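Just one protein chain is left out here, and the rest sit where they should.
Chain lettering (A, B and C) follows the sequence in which the chains are written, and residue indices restart at 1 in each chain.
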């Protein structure tokens, strides 16, 4: 298949490479010249602008951008995708952005006859490289079915979430809960150890009890409990605290727009902002335990 | 074995019944006459006071009391257990209380030569009746081994947590995290549904992703997602909001004593207090979602 | 002076009336016909669109709009103010919006040679009618001096806050602190009274001590403490909880953009959202005490 790909950052570049590996023909665009060259060396074809990607001979166009402002610009700008793309091209935005913007862009695409999906991912750069990302996909279900084989070249778990924007809703809701339970896990582990328990014993009890969550089982924030977790290597790598902060910002903004309270979600956002303001935004997000105790 | 049992409330009575069923000889005491009669009808022997239970011909004495103040009174009072009990009797307190008090009482027991375990439970009245409670046990490990067969008559999952008080520490840490993740689950479900997602689809995605926790998988607070959960029967039964509030109070008090921050734990306590002050303390604790939305 | 006025809502209409009373010639625009007629009856001249106001023979143009989206549309839209206005016209936006948008619009005005001030107000509809509003003004100081006489026809306390956007910053910072201290006052009063104190005695002590704030002295949330406060008339009138919620949303958004933590500010926003979601958004913002106790 002929596929356009705009946004070749830490996530986008390995995703595009996986499309090439799967035998697709890929047109690429990014502002960073070196990344474009790397993709060219792997067989991609360079385009000079988003509009040039959009007007190439493609069946599908995927975008992977940092934030809502870039998505609006790339799709809706004067020299953007929608102004240049043919009606037959299926549009997929894999950026993590707020659901409202995702729905606005999808509505404008629909108005001019283009099918569009929002398909944010989880799984990090490791998952992007291994082709094991989870895609949370919003849009028409028949369109989802058409996109599925291409998404499967980049991910392992492709989940249909309902209408336009619902991929973003699912991601924002999941990650808000993740941020909350990670801080909860950090507080519970820190409290228990301060009161005299062995961290592994405590984690073992929680993990067979009602407090168990992904943050205690797979990604325990206390050093030495889970050998493969960032906590056991100084909180290097993984999912950065600043990325969690960004997602919590999307969650509280979406809640503000929807007029629903997210008391714990907002507290989590503020604690991650405090952690980041203290200079730790590049650490893995499980490092938030250091806000409370630096042992 | 000959066993004393003090405190025959909603939890204590079925626990004592299970000891009788297992063939033990049980001496009982409670302030409520009707409960004592019910136990007598099942084969228990009534004693006139905690001290009378303690001075009966017993090998082991189990207490199941509402709060620290009762534990102190029953064990340390002038007419209490420690003043009357023989050195050979193994003492087990299954009340949920603060770790400091548990350690104080255990230290006084040890000072006069009595082995003692703290062994708070989880699993609710259903688990007490079915004999499937989880016991989190603190104290000497050899003493734990001696108590094990008796605890197994009342529970299924008997976990050794380390030295005196650690049973309470494990319970308080687990339940604090449970309270936090339940509110987080309520906020995430409410946010996602408000933004247009189907609650079952959203729960399905979270449960295969990094936001998953016991509160989304087993006990989802959104009505209709988990058929067996209290949310699907109007938040009746289960683990009452006021009981969660009590445990969160123990957690924040333990944190205050240990001088460690529990920002989210304290927020959870205050939200449950708000929910209770609004008149909902008797609902299951997953009903906290009604604080944010009454759909 | 000849003045344009766009936005004749609960605040804008009485402000424009005060300009007429002061002898100014006023061109007005609003979507609501009845308000325009009322202003006409008082001597204003109707214009058919924002652009028509802007292109009238005016020296100054004032806008009073509900939110950022309207400010952007009225100033920057295709048929908007900037496209139609002459360079000699001094622009003043009195809407309460986020500082970023205020700065964007001011920058575009400056780029085409128009002086512009942001001048949000406090004092409510009562202050608008009485001409006693406080104006917090951002922009060039010489421009501020030129605007001063006109603002004084509508307000009593006109404060220069520094460069463009700083009027909005001052308002957002002040109102965030107001929201926080109002909830704090509600909690402190509710706690003290629950513990047995007379509310007037407690307020008297706080007001001569280090806890004193505008929310305890002037606007005490406990009924009967300050006779003129909304708490003493069922929380009717005053500054609505939903307006406080809007301002707290502006504050947390500004903090997110500035990457600074506002832990208490975000908690205040969420508590007001909870209060509003429970159906109380139209009450005065001091009614938040009812979230905790409905006595």
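Quick note on the criterion: a contact is a pair of C-beta atoms (placed from the backbone, for glycine too) under 8 Å apart; a residue touches a chain by one contact, two chains touch by 3 or more.
None of these values were measured; they are calculated from a predicted model.
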Specify the residue from the set C:49, C:108 or C:293 that touches the hidden chain.
-> C:293
Among C:66, C:86 or C:184, which residue is in contact with the omitted chain in the full complex?
-> C:184
Can you work out which residue in C:32, C:107, C:148 or C:201 touches the chain that's missing from view?
-> C:201
Looking at the whole complex, which of C:47, C:74, C:136 or C:229 touches the chain that is not displayed?
-> C:136
Subunit C, residues in touch with the chain not shown (by the definition above) | 99, 122, 134, 136, 157, 159, 161-163, 165-166, 169-170, 172-178, 180-181, 183-185, 187-192, 194-198, 201-202, 204-206, 208-216, 218-219, 251, 254-255, 258-265, 267-268, 271, 291-293
Where the missing chain touches subunit B, by residue = 249, 252-253, 255-256, 259-263, 266-267, 269-271, 273-274, 276-277
Given the full complex, what residues of subunit A touch the hidden partner chain?
-> 267, 274, 277-278, 291-294
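Going forward, only the chains that are shown with their structure count from here on.
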Interface with most residue-pair contacts lies between A-B
Subunit A-subunit C contact: same residues or different, taking over half shared as same?
-> same
If you average the CA atoms of subunit B and of subunit C, how many Å lie between those two points?
-> 51
Cα centroid separation between subunit A and subunit B, in whole Å?
-> 39
Contacts with two or more other chains occur in subunit B at residues 267, 291-293
